[in-house]
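A single protein chain has been omitted; all remaining protein chains appear in their positions.
The letters A, B and C name the chains in turn, as written, and every chain counts its residues from 1.
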Amino acid sequence: MHLAYPVVLAALLFSVGVYGVLARRNVILVLMSVELMLNAVNLNLVAFDAWLRDSLHAGQALTLFTITIAAAEIGLGLAIVLLLFRARGTADIDRAIALGDPAESTADVDEAPVGTEALKGRATA
Amino acid sequence: MNLALPALVPALPALGAAATLAVGRRSPGLARPLAIVPVAVSAVLALVVAIQLGTGQVLDAATRLTPTGGPEISLAIHLDGYSSLISVLVGLVATCVQVYSTAYLKDDPRYPSYAALVSLFTAAMFLVVYSGDLIVLLVGWEVMGICSYFLIGHHWETEDARSASLKAFLVTKLGDVPFLFGIFLLGADAGSFRIEDVLRAAGDGRLGHPTLIALLLLAGVAGKSAQFPLHTWLPDAMAGPTPVSALIHAATMVAAGIYLVARLLPVFLLSGAALVVLAVMAAVTMIGSALCALAQDDLKRVLAYSTVGQLGYMAGALASGDREASVFHLVSHGAFKALLFLAAGVVIHAAHTNSISAMSRIPGLRKRVPDAYWTMAIALIALIGLPPFSGFFSKEAVLTAAEHAANGEALTNGLGPASAVPQAAGWIVLISAGLTALLTAAYAARLFLVTFHSPAGAALPAAGGAPAVADHEPDAPYSPEPDEADPAVAEPPAMRWPLWVLAVPTMGFGIAGLRSDWLPALLDGGSLKPSAVTAVTGTGLAVVGVLLAYGAWRAATARTTEGLPAPAEPGRVPEQAGAPAAEVIVADPGRALLGPLFGPARHGFGVDRLYSALFVRPVEAAARLVRFLDREVVETYVRGSGAGAELLGRVVRLAQTGNAQTYLSALLAGVVLLAVLVAV
Amino acid sequence: MNAVLIALLVLPLLGAALTLAPVFGPDPAAADRRALRFGTVLTGAVLVLTVALAVGFDHDEPARMQATTDLAWIPAIGVRLHLGVDGVSLPLLVLTSLLTFLCALYSERRLPSGAGVPSARSFVGLFLLLEVGMLATFAVLDLVLFFLAFEIVLIPMYFLIARWGSGAKVPAANRFILYTLLGSAVMLLGFLLVGLKAGTFDMQALAAAHGSGLSHSTQVIAALAIMVGLAVKAPAWPLHSWLPDAHTAAPTVGSVLLAGVLLKMGTYGLVRVLLPVVPDGTTTLAPYLGAFAAVGIVYGSLACLALARTGAKGDLKRLIAYSSVGHMGFVLLGIASLTPVGVNGALFANIAHGLITGLLFFVVGALKDRYGTADLDTLAGATGAALYGRAPRLGALLAFAAVASLGLPGLAGFWGELLAMFGAFDPAEGLSRPAFVTYMVLAGLGTLLTAAYLLIVVRRVCMGDPKQPAPVAELADLRPYEAVSWTPLAALTLLAGLWPALLLGLSDPAVKHLLGGG
Partner (left out) sequence: MLGTALGSHSTGQTTVTSLAVANPGSLIQSVDWVAIAPPLIAALAALAVLVTDLFLPARHKRWLGRLTAAALALAIVSLLPLIGGSPRATFCAQNVTGATDNAGCSYVADHFALVFQLLALGGALIAALLSAHTVEREELPGGEYWFLLLSSATGAALLPASRDLATLVIALEVASLPAFALVALRRDGRGAEAALKFFLSSVTATAVMLLGIGFVYAASGSLHLGAVATGLEHAPAQLKPLAEAGAVLTLAGFAFKVAAVPFHFWVPDTYTGAPLPVAGYLSVVGKAAGLAGLALVTTIAFRPYAHTWGLVLAVLAAVTMTVGNAGALRQRFDTRYSAVRLLAWSSVGQAGYLLVPLAAAGYAPTTTDPLGATAAYALIYGVVNLGAFGVVAAVGRRSEAGVDDFRGLFARRRWTALALAFFLLCLAGLPPGVIGLFGKVVVFRAAVDAGLGWLAVVMAVNVVVALYYYLRWTAVLFAPAPDAAPAEGAGERAATAPERRLPVSLTATLGLTASVAVVLSVAPQLVLQVVGGSLF
């Protein structure tokens, strides 16, 4: 089998994963799409290992490790999602924005930073 | 002749000044002796030095003041006939002024600071006279400038004194800047700032561009000696106390410029063009100031313009190459002009006003200040240049010098080839000198007649007896309190004595020029005897001037006595502490003689307005531009860079929405961007 | 001798550390008094040490680096603790310790108090730290240490302005520290470029090499970086906009030190680092430095004229700040001429400006304390504040300082400007003569404008109609502590004016050594 097939498949899998991460609203589905991305990488590694006919089989060794890492991550991910759900009552990723930078206060609280300058203009002017 | 004496001459008044300042506030009584004694002692020392030096000798001595990395600056002394002559004059006049001031400013609370400044001024003048190094000379030069600034501003309560002092210093400083550049040129070409090296370099022709040097030096001289372009400060400087005018603005400071040109004449002789410029400058100064003097109503401003004119004479003599005549006239003028000012001081002190028309309506002014009256008469005759007195001889010396220069054999007395002086310079000086002799005679006579001999004063005894000076109406003639009438009070001895001391050289000094082994031996040895032709023409012109003024004065008085009021001319009178007098000109020959020129002449031909338009307004506009530039342009740069950082900060914070997916998309977009950037 | 120099730096450092410890007793008022007294005693000791150093200095070979200490501090990046004093840095050391001592003396009585002003203990601590930074800058002979000393000064001066100042003090302090820090950061780049290319950071070795190990382009880039950094500190014309705000807001003592010493660190850096280490680069950039200097002189004096005009709402301290821009223009012009005469003039003008502007700021600060404001229009009213009449000694001192500042011969201000202009008159070969002569003419015009605005200030403050209604009824004349802390400055201005060899004798051989590179 020519190398192109698994690599193209892996690429497709990876892009589906990326789409899932960015578009899905529910956190669990985001986790699943991350898993997709990791598995796409595993496929890649195994394909390259076979293609290189590496005596040390470094590719496959790394795939094993990646699988264990993915498992660990999903365990933790789900624990965090559970915590978020219990605390916030929703698993919607768009609602978890409490920690963003507080809005710009209309009046600057401390003394107006008038006259302060980073002199970027000065350095480049 | 050990060097202690000449070194002591400038040092003593300086120490006296310091002592007066230190002790002045605590015990004013001590201030008077501390003011007079050092100056008098240094005057005597100057005389001793002059005698020890003898005639025809030059003494040079120097010790290094400081290394500069280039030509050294040294504390040097360059003594010759000229320096001893002028140092004696300075000593004499300074002592008279100090004595005179003790009485003149008897009840002035700031007398100690005044006396200290006069002593410091005298020290600076001695330094200029004795100094052999150009930079040290410049030090004395500018210290004189700052002393004159402070002294003019002595009465800083009045607006005139405040603006006059500022104007005086700035105009002289305007002249001093090119003067400094001239010294740089000399120092660079001659390799040292010593005057003897400079003169030797001039002799060997090592000076790069003599015309430029001469013109730059001339600018400084014009500033300091109030010559044409930079003369406007001297008439306003009359706002200072009269003894100051006598010392600084008659005898010494204004003479320093002429003295310097005399010292560096070999440099000037190298360039004919400079001499022509000097001649033209002198001519314009002479004629212009004489005309202005004819139209002034303030007694001191008349004398100030007269000083400007006489300095034009000396500059004319220098332009015709004869520094002996110029210094001869300088010394004699120093004596009689100082006398005139001091006498004027007495008259003003007695009449409590500067305006001569107000004085003319004071009955019996002559009787009240007889000494001032007679000494003023002598001085005016010397000013006009009638034979017996020194004015005649020194003026004739100048005219002879001009005449010689006119027909080609200038009396350079060995300093340079006679051909160095262009004949044009000689002719310009000769003609203008003649015309000025006539005008000088006119305004001198006018001054004398209007002040003392106007009939209105004599004919209106009845109108006297007005109440005390405080509340008299502006145009009513001032009549003295009973105690001021008798001469003893009007002229205290301390004021009277210096007048007669100065009267002696005014009368006798002229003769010193006749014998060749007296004054000429001291100077360059050229004869100072007036040639017959110039003597006759000069005196003739003077007599004609007097007669003209007398005729015009007779006609004017005749008209006033028949009740025809002379045309009222509300002139502005920069008066001193005296009564404000927008007086009516009673009988002024000047108006008749000048006719249409009278108005502009009174205001100095509008030169002041011209300068403020040419210099003052553009500088203020530039200042406003700089303020705008600083606030708008430079500030916006600095504030802009600050705002730039703030803006970037706001953008970064806005990106921090808190939504995880925006973070992820930014993350992946960044990775894709990097990968494309690298791989492609 | 090197023990004296080390003690000079260590003593104030320990003093500053001591003020942190609660060693001045519980009661705050007594502790403040004791702290101020401690500050005066310590700065006095430092002054005695510097005078001892000056006396012990071998005056007939000022070109040789004396009282040197050379220890390895950070071998990893080649930084050595190298201290030393020569004809160029000795006068500056004496000036710094003198000004600091006088300021300590002055602030013992007249510390700016008010709501929200921290305790005198922290004032003395910052003050001593400031002195360490200033003395170290002039005593250090290693590029990186010079940069370190350059930066030590920033934090104390920032707090002096931000806490003890008046008016818009915090923005002014921010602008001061950020502007100067950017300058010194750029300067550090220049130092690193030179240090790495030449292999050593030691100024003496670099000066001896006289730029031999560096290619022309490196020299130009390094010279540009160092010159920009130092030009910010000695405010050259386009980079000066931090100075007026800093001075308007700073307390009197802060202004005196800011104008008296901090500006000198920039020009000293130019002479010590730029001239000997990167000569080719400096020769290429000298005409531009000269141009900025000349423009700075005219610009500074015109700005002062604008402020001195009636109705311009000009602040007196801001006016003197702009005058500093003008005077430092002369120093920079002298340096730009790259001749012994010019550089000697620059160094002399440095010291003279320190003394005279220090005195000016003291007097104006006293006026501001008495009148409550430094605004010229409120002070002068219609005809003038008539200080000659109301407070004669104060008026006389202000007139003396103004006259000295305009460069009256016979006082210190004259010799610096004379030699700087004479240096610009015939600059070193390789520099375009016509350009420098035009700078000299501009400088001459500058002296005239300087005389104009200073005398206008004298007219509007010292002269005037006494009967005119004055903002403050009763005006105290010179107080004893003011007299004590100011007379040394006036006396030294006179002494330096009458006997210039006192300073030029020291700096001339050292400058010839630096320029000659030998």
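Points worth noting:
The rule is simple: contacts are C-beta pairs under 8 Å (C-beta built on N, C-alpha and C of every residue); 3 or more make two chains touch, one makes a residue touch a chain.
Computed from a predicted model, the values in this text were never measured in an experiment.
Shown chains touched by the undisplayed chain in the intact complex: A, B, C. Contact with the chain that does not appear here is found for just one residue of C:Ile77, C:Ala208 or C:Ala491, C:Ile77. Touch with the hidden chain on the side of subunit B covers residues 645-646, 648-653, 655-656, 658, 660, 662-664, 666-671, 673-675, 677-680.
Subunit C meets the missing chain through residues 20, 73-77, 115-118, 122, 129, 133, 144, 147-148, 151-152, 154-155, 158-159, 162-163, 170, 174, 177-178, 181-182, 185-186, 188-189, 192-193, 195-196, 221.
Across the interface with the omitted chain, subunit A contributes residues 14, 17, 21, 27, 30, 34, 37-38, 40-41, 44-45, 48-49, 51-52, 54-56, 58-59, 61-62, 65-66, 69, 72-73, 76-77, 79-81, 83-84, 87-88, 93, 96, 98-102, 104-105, 109-110, 113, 116, 118-120, 123.
The definition used in the following text is that only the chains that are shown with their structure count from here on.
Averaging Cα coordinates per chain places subunit A and subunit B 90 Å apart.
Each chain gets one centre point, the mean of its Cα atoms, and the points for subunit A and subunit C are 57 Å apart.
For this pair, subunit B with subunit C, the centres built from the Cα atoms lie 38 Å apart.
Each of residues 113-119, 122-123 in subunit A touches at least two other chains.
In subunit B, the residues touching two or more other chains are 637-638. Across the interface of their complex, subunit A is touched by residues 637-646, 650, 653, 656-661, 664-665, 668 of subunit B. On the side of subunit B, the complex with subunit C involves touching residues 25, 64-70, 73, 110, 113, 135, 138-139, 141-143, 146, 149-150, 153, 156-157, 159, 162, 165-166, 169-170, 173-174, 177-178, 180-181, 184, 187-188, 619-620, 622-627, 630, 634-635, 637-638. For subunit A in complex with subunit B, the residues that touch the partner chain are 18, 21-22, 30, 93-94, 96-101, 104, 113-123, 125.
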